[in-house]
Every structure is written in C-alpha cells, then in structure tokens.
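To keep things clear, I will list the structure first and then write my remarks on it.
Every protein chain of the complex appears in place save one, which is left out.
Our next item is chain A:
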C-alpha cells in the first residue's frame, strides 16, 4: 500500500467514523448531604407548569430538613433514555419519578435502591401504601424498586352534548355498544373515538387491557414473550378495528403522538376518549368539567373462555432512589415527604390523580366523579402490567407494531387476522 493509499484509507476511516456518536449525561448527583437532585416526570400541562407546582413543596421540604432539592422536569419522550443513561453511568440524579410499568425493567439494571422492609419503614411504612399500587412497583417476590407516588387508571371520557345530540342516554358498557354509538357520533366531520395511534406506550397499555379481556397474556409464567397467541391477535385486531372496520376513529389519529387525541376530545372533534386522569389536561384546554362524563372502560359483551374482567392497567408514577446517590438518607426522607398525607393530597389534587397512600385517599378532594371512577377501577377491575424485566421492550415492540397497523388502516390497507399476527410474530422475534 503506497503512502497515498494509506492517506486515503486514513481519510476514509475518519470520514466514516463520524457516525460513532452517542449522548452521555452529566454528573449531577448531589455530593453534599444538604442537596438532592430530583428528576420529575411531566404530570401537568407543561414542564414549566410542573416546576411551578413542585417548587413550593420543595421549598417546604428544605425548610423542614435543610436539604435543598434541585428539580428537573423531564418530558416522557426522554425519561426512559435519561434513566437508562443514569443507570449505565452511575451518575445522575438522586431521586427520580418512573412510570410504574418500567419498575421491573429498571429494577433489573440493579441501579435502584430496593425498598426492603427497613427502607419502607424509613419512608413511612408499607401498610400506608395502596396494595395495588405497591404491586406495580417491582418484580413479584422481590422488594419493590420504587414507592408509588401518583395512582391512575384508564377511564372512558365522553362528551355529554354529543351524546345527547345523538340521542344516546348512557355511556357504553361494552365494546359492541361503543362501536355502535361511535357510528352514530361519527358524522359531520366529527368522530366517535379519539385514539393516540402513533404513541407506542398508549397502544401497549390498550394491548394489555384488551388481551386480558380476551384471555391472553403477553408473557408466560417464565417471563418468555407470548405475543402472537390467538387471544392477543383478536385483542389487537379489536382495538385497531375501531379505525379499520368500525370507522369511528379519524384516520388522522394514526399519526397522533403528542396528545392530539386529548385535544380532539377537548375541542369536540371526537366524542369519546380512553385516557388516564385526563381531567386536569382537559381543564387546561378549556373544557369544563361538566361538559364531559367519566365512566369505566367497557368490556366485551360476551367474553371468550378465560377472558378476565380487567378494564385498565394499574397506572401510576413511582418514586425511585438511585443506588449511586451520595445522600441516601436525605433521598429517603424526600421520598417520605412526597408520600406524606399532606403532599399526597396537594399534588394529586393538582394533577387529578389519586393518592398512593390509603390515609390520604379519604380527602374530599378525591370524591369527584372522575376520581371516584378511577378509584373504583383501581380497586375492582385494574391489573398491573406484567412486572417482568422485558416489560419496557414489550411496550416498544408491540406498541410500534400497533402504530404500523394503524398506519395501514389509515391508508386503506386491510387489517386482517393474518396481518396482525405477522406483526406480532415479528415483534416477538425481536425479543431475546
């Protein structure tokens, strides 16, 4: 190889090397015992709104303990990546909010403090916590990897005026009714049901509920994926068919991933919405609370053998502490503060969610229709998503497969048992 060729080769290496780039995260874990770094998830209308809501509470904590908490509100689209980077690097915040469905996945990294009996005692005791919420805080048989902070569940939101105009007197209790009502409501540029079709997480949450109702499971008892069983195929097809077959969902919803479905519901473009704690979001979009009704998510009219009476996942936000924290005692006392009766009442009232501790649940702030419906669902018909390490991968793969199926439905391609099964088989093959 001549010198010039060597030069060319080097130049090629350098040019091609421009693709190796990867983000990292800064070392912002608090070194002093008097400070903490906290990543909050986006619960309110905007990141800024969340900061305004949280800051007075953090000031209160500083007054009580002398520990200053620096908060950063992280958008949902970034949160899992940021947590992963923090887990991988051993650097980052001390205390974080996590989506409760990620509990087992993040627990598997070994980066989170496990809440054994002693740690639970340090944050106020196990008995205070709502059992369903605690069940969604880590893998079964292991100490929880997080403590429940806000509890939520899916409900059916419906536009009272649209229902009255169409002569419908009560919200649907079965999917068959929902489809039938939806057809009546889908006229004049308006649609029956709004769906967040391009958001993999939302899709996956519905995949779980529908699968339960059809008697399916996404993982077997050994934690192996069972994506393409006939039950799961029927479940996914039922959900996609609201757009593909019943045509009660605007095809545009196939590209919705930024909560446009909530906006469509708030603006009256769609008459029904399946969402968790939508109330506070609807309020910021100027939809008054008396304009919509809240009802439990429907069931199948005649469930197949093995079908379960589940109409929501146990949704919620958990609080976790990173093992790399240099201020574990401070972090635990912050978790205790955030899960205290007073803070639970203040924060959940603002966000329209439910307290994760029993002692705060009796507050009159949580007796509105929406909160009562959520409460009832959580107690009677909600089930936690599978608490297995691969859960977040399930959300991504199955949620994305559904996104592609919605895209097919929107562009007029047929959605059949075969096409659904093919997508689910593909998704399953990508697990290992």
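Going forward, contacts are C-beta pairs under 8 Å (C-beta built on N, C-alpha and C of every residue); 3 or more make two chains touch, one makes a residue touch a chain; residues count from 1.
To be clear about the criterion, contacts and distances are computed from a predicted model.
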Original post:
Looking at UniProt, which of "ATP synthase subunit a", "Carbohydrate ABC transporter membrane protein 1, CUT1 family", "TusE/DsrC/DsvC family sulfur relay protein" or "Gluconate 2-dehydrogenase subunit 3" names the chain we cannot see?
Top reply: "Carbohydrate ABC transporter membrane protein 1, CUT1 family"
**OP:** Out of A:128, A:336, A:349 or A:403, point to the residue that touches the absent chain in the complete complex.
**Re:** A:403
**OP:** With the full complex in mind, choose from A:33, A:66 or A:90 the residue touching the hidden chain.
**Re:** A:90
**OP:** Looking beyond the chains shown, say which of A:36, A:129 or A:198 touches the absent one.
**Re:** A:198
**OP:** List the residues of chain A that touch the chain left out of this view.
**Re:** 4-5, 7-9, 11-22, 77, 81, 84, 87-88, 90, 105-106, 108-111, 198, 200, 250-252, 254-255, 257-258, 389, 392-393, 396-397, 400, 403-404, 407, 410-411, 425-426, 429-432
